[in-house]
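Quick notes on the structure that follows.
Rest of the complex left out; these chains stay put.
To keep things simple, chains are lettered A and B as they appear, and every chain counts its residues starting from 1.
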Amino acid sequence: MARPVTLFTGQWADLPIAELAGKLAAWGFDGVELACWGDHFEVDRAIADPGYVKERRALLESHGLACSAVGAHLVGQAVSDPIDDRHRAILPPEVWGDGDPEGVRGRAAERMKDTARAAAAFDVDVVNGFTGSPVWHMLYSFPPNDFDAVARGYEEFAERWGPIIDVFDAEGVRFALEVHPTEIAYDFVTTAKTLAAVDHRPGFGINLDPSHFAHQFLDAAAFAIDFADRIYHVHVKDSRRRLDGRSSILGGHLNFGEAQRGWDFVSPGHGDVDFEAFFRALNRIGYTGPLSIEWEDSGMDREWGAQDALAFVRRTDFAPSAVAFDAAMQREG
Amino acid sequence: MARPVTLFTGQWADLPIAELAGKLAAWGFDGVELACWGDHFEVDRAIADPGYVKERRALLESHGLACSAVGAHLVGQAVSDPIDDRHRAILPPEVWGDGDPEGVRGRAAERMKDTARAAAAFDVDVVNGFTGSPVWHMLYSFPPNDFDAVARGYEEFAERWGPIIDVFDAEGVRFALEVHPTEIAYDFVTTAKTLAAVDHRPGFGINLDPSHFAHQFLDAAAFAIDFADRIYHVHVKDSRRRLDGRSSILGGHLNFGEAQRGWDFVSPGHGDVDFEAFFRALNRIGYTGPLSIEWEDSGMDREWGAQDALAFVRRTDFAPSAVAFDAAMQREG
């Protein structure tokens, strides 16, 4: 009756999918959201080789695992970002090529179209991912922003992603942006601007991950209500603030896991996300898709944590009521 | 007995200094921190024309106003920033030149050296300002930062500012960085890194403005204690958080004063800065310099506000105790 619980495999790409699938099945997961890196879901092979997708499905099914979404965060990031050395580390060599920014962006866009095709071939109708952003670096307004330039950034984003979404539409697949700092949409205001920039076309929606809301002091449950018709997929991930007057909420150019950070990702249920309110909101909007655990906690053993997270979701996610209670208090006929 | 209260003139550069000085005197200010833009303090004239500085002093003295610091935020920003169109709007044309980034940075560095010389000529021993930052745009780590690149950014900053501080040292003037998001130092961790990068040389210190700490959930009083020997100047400015679950603490690419922002600057005493604790900390470290009101509040009339702010500081700033109270409770001889 409750929603299926899956694991996003992006942070486990060091393990072959065959090995990981065995573990997940043993722990009791219902399915996976395969990452488009490592050997988990290889876009080029999926569109070139019908046998590849058949074999992947067979592997998952042999472990009783479903798959209804894939994650293409890394390549998507390059489509509308200013490109620098950090992108080289997350892109396949053939997309990076010579690293010329416009060339990189173009090749990334083509690869995203292929990802839609690969997803269709794999019988998956949601691709989660990032978009990059032409304006993220103008986050703090000094030197003072030219706010017309911000507006132009949203237009540029829409121009770059329009043709990609055309392919998604053609393939019957939908793209779900993970709303997230560093992306074109990261809060209520920018999500509204982003959806407007693409004319609210249904091919472009949201992968809602509450962990990116907590350290912005945003209410992910309210977000689900406000953008109900564009919530195509949901991540279960948590984050925790540690604000003692010496740790900045901005992070201080510190890596995840460093002690002086003002916030950090933690295993679901160990942080500041109010999952009770979040799941109630998902009930209210009628979301019945997977709850996909994206597990990241630099202070906890990964395998202990994945199981702890699964147990947490199982005991916290419940189905909505189908009975009108007052009715039972009324006089019977 | 209390500290002198001055006004930083940067947000009043639309008024000629002669007009502004009259207002400030009438309102009861003790002095000014002159901005190096508008006609308030013109660096090129100050080093070229001994009469200019004499006349400026005379103007201030005729209104009973002291001046012990100038503010050179705008040009300083360009010294170690990646340069884009936003800088053109804040730089004098001769510093911007053709806009080639490395050229801009070089001309800005030369102008900062001149600013030290101008300050010396004007008999002022503190220049407040910004530094820019080679790494600010790597604030959020996605694509994941190469943290060695962050470390190299601090070295680049030190290389660019070293020769400038040499001139400051020669002129007997000290530079005071306003710790601030978008700058090389914006919190405890980055300030420690910044001071280390310049080998803690005394010519480089801090202009402490608590308004940039409040929305990062940082404790400006604790900062004063930790960096006591580098607090060369103090701004009095306030900011207020408005976090209702729909407004992000990040600002959402919204201009100051827009209703949906998660935080905004407000007139001193109207926001989240704990000035009582802040002034007690300044007492503890023995800071006796000016409290310079930097007034900015998009929801309040500017002239009403400057007077309200002055009254607020006068009633909140107090001198430290010179008596040991227990002593008076002891038995007399």
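The rule is short, and it goes like this: a contact is a pair of C-beta atoms (placed from the backbone, for glycine too) under 8 Å apart; a residue touches a chain by one contact, two chains touch by 3 or more.
None of these values were measured; they are calculated from a predicted model.
Here 2 copies are displayed; the structure file describes the full homo-oligomeric complex as 6 copies.
Simple rule for what comes next: only the chains that are shown with their structure count from here on.
Its C-alpha atoms fitted onto chain B, chain A is found rotated by 180°, rounded in steps of 5.
Between the Cα centres of chain A and chain B there is a gap of 40 Å.
Here chain B touches chain A in the complex through residues 74, 77, 81, 85-87, 89-90, 130, 135-147, 149-150, 180-182, 186-190, 215-219, 222, 243-256, 260, 262, going by the rule given at the top.
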